[in-house]
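Down below is the structure, laid out as structure tokens.
With one protein chain held back, the other chains of the complex are shown just where they sit.
To keep things simple, chains are lettered A and B as they appear, and every chain counts its residues starting from 1.
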Amino acid sequence: MIDGILTGGVYALMAAGLTLIFGVMDIINIAQGVMVILGSYLSFELSVHAGIGLLPGLLITVPVMFCLGVAIEFCFMRRLHDQDRTQMSILVTYAVAIVIEGILTAIYGVDYRQLSASYVNSSVHMLGFYLPDIYLIGFGLAVALLIGLYYMLYRTQFGRAVRASLQNRTAADLIGIDVNRVRMISVGIGVAVTAVGGMVYGATNAFNPNTGYDLISRLLAIVVLGGMGSIAGAMGAAVFILVINDVVAVWWSPTWAPLVYFVALVIVLSVRPQGLFGHAAVRAQ
Amino acid sequence: MTAAATAAGPASRRSPARLGAGAIVCLVLALFPVVITDPASTSIAFYALVFMVAASSWNIFSGYTGYLALGHAVFFGSGGYALSLLCSHLGVGGGWPSFLLLPLCGVIAALIAVPVGLVALRTRRHTFVVVTIAIFFIFQLAATNVGFTGGTSGLFLPLAPWTGSSFNTPFYYVALAVLVVTVGCSWFVRRSRFGLQLLAVRDDEDRALGLGVKTWRLKLSAFMLSAFFVGMIGGLYFDFIGQVYPQTAFDPLFDLSIALMAFFGGMGTIAGPLLGAAVLESLQQYVTFTFSNAAIYLIAYGVLFLVVILLMPRGVVPAVTDYLNRRRTRATATGGPPERLAGVAQVTP
Partner (left out) sequence: MTNLIEVSAVVKSYGGIRALNSCDLEVREGEINGLIGPNGSGKTTLFNVITGYERAQAGRIALRGGDITNSSPDRVFGLGIGRTFQLTRMFPRLTVLENMLVATQRQEGWLRSITRLAGSDSERSRALELLEFVGITRLAHEPAANLSYGQRKLLELASLLVADPDILLLDEPAGGVNPTLINHLADRIQELNAQGKTILVVEHNMEFVMGICSRITVLSQGSTLVAGAPAEVRTNPAVLEAYLGADEHEPAGGGAATVAVISEPPRTSREPVAAAAAPDAAAAAASSGEPLLRLAGVCAGYGGADILKDVSIEVARGGITCVVGPNGAGKSTVMKTISGLLRPRAGEIRFRGELVSGLAPKQVLSRGIAQIPQAHSLFPDMTVQENVEMGAYSVHDGALTRKRLAAVQELYPIVRDRAHDKAGSLSGGQQRLVEFARCLMLDPELIMLDEPSMGLDPQTRAMVFEMVAEMNRQGRTILLVEQNARAGLRLSTHGVVLENGRVRLTGSGHEVLTHPEIGALYLGGAVAAATA
């Protein structure tokens, strides 16, 4: 169960990126899952072929993913019109995900890989449990980044600009906020977090280009459950879902575990369509 | 302006050119396997027909109501499993006898659509999309784990009695028959009161409700109708392949493909999904045969779609129709009338 909380933290981070992009752009980035895998492959490439360790490798992968996010916003997301924007974005980002998956398959094939480092298999003995080091590191990173994200949004001028652009675009324009730039950077941040997620995920699971589907379905479940646009919601939902996942895996059967949390998602959404923490009202622009 | 004149509407829909093109297409489809007999080509044609049916019937729901359902593989796979189970429990052999059970597969899929719809249709817009995706994964996981579906190795379907190069032909014609029925139904819906209400729901569901449209019943009916045809063609597809197991029965790429095809051709139109499926599916099959490299077709697919969405956001068919219309009316086009005239001119009796 502690495992659940720890991995929950990492999922929370990736989900936070997804929900941030939705909040600022009204766009559901289906490619988030495969981008995490891309992050894993990048870390893999650096550690195997360049000899750079996993953690230091982040200094490279994070900026790279940030640039990728910016590029995608500029090339595709910006072109989406306001009508049916969210639904269109699902199709567009799904297509982007396919392209990325195709490229990765072409380069790496379908074999499974896993990242390795000295601390991946060691663990800390605490409170009677064995906590794998990598989970702790991942969790620590995730928490640090989430706090950083929160700080940025609520305490900095840029963060205010982000919140303003999402609440009322016209007014933001007229105040002198460069809304396009704000959106671009927000998407960049949303994608950059996948670099971190990719590293941790890749170290704890075997992955291949196809794993993206499984990931995005979990991330979507988390984000929708927590309420789209709510970062706090994403965090809460992530932990909730992963704990359930773990509990079911242990008590019932590992293969049924993922099923249960989709069922939970469906149940929650039928009763409360805006998710646990989401807003019911449609945003006025 | 007499009432008769205004009731007639634009005549361009029934232009001779369009009817002629339609007739040619029908002729080609009907004679294809007779003219081109090599199994590879007829297989590709068969798959294209399957997807044309799937995309068209997806369009009946999602194209007309605007609710993007990304979980239709549920019905496709269920059709396959249903046929397999029916054949083994009723002792039905392969080939023509199994075809007779196809409508029953469709009905089973439509029945499955009832609980799925009851759950999913309570939500709107993008939440709806996510719920359909979630339900899809539930089915996929369930199929892997539950006994009667044969787990990961799946179930078999009875082998058809034909051999060699004539194996594909009956499948082709049955698929064509299903396509005719599906398109006919799609056309009927579009012209009917039912279809008008669906479109109204797409534009403004709450207002439609306020005008007396029973939106709940409407959406569920369209959903079931859509599931019926997908279920039927799913049965046929797996009958052709001979085996159904979770990965192929519930394939996320299927969900996306039919949406992309309908979208590519033009959502909400009748010809759109047909065009999209014909082009994209043939392309996919051809690329897989020639390059036998999944990666390349994935990249090509994604890139093609991105290009369409950016350049022709409403799909190919509407873009082409608009272009032709603009060329035709360019000479007679005038700017919009001043607002004042519109209110004043008609007022004086």
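The rule is short, and it goes like this: a residue touches a chain if its C-beta (ideal position, glycine included) is under 8 Å from a C-beta of that chain, and two chains touch if they have at least 3 such contacts.
All figures in this text were calculated on a predicted structure; none of them were measured in a lab.
Contact with the undisplayed chain is limited, among B:Val25, B:Leu159 or B:Leu196, to B:Leu196.
On the side of subunit A, the interface with the absent chain consists of residues 157, 160-161, 163-164, 167-168, 170-178, 284, using the contact rule stated above.
Residues 1, 3, 6-7, 9-10, 188-189, 191-197, 199-200, 202-204, 206-215, 217, 221, 335-336, 338-340, 342-347 are the ones on subunit B that touch the missing chain.
The working rule: only the chains that are shown with their structure count from here on.
Subunit A and subunit B have CA centres that are 32 Å apart.
Within the complex formed with subunit B, the residues of subunit A that make contact are 28, 76, 79, 81, 84, 86-88, 90-92, 94-99, 101-103, 105-106, 213, 217, 220-221, 224, 228, 253, 255-256, 258-259, 262-263, 265-266, 269-270, 273-274. The part of subunit B that touches subunit A in the complex is made up of residues 66, 68, 70, 119, 122-127, 129-131, 133-135, 137-138, 141-142, 144-145, 252, 256, 259-260, 263, 293-303, 305-306, 309-310, 313.
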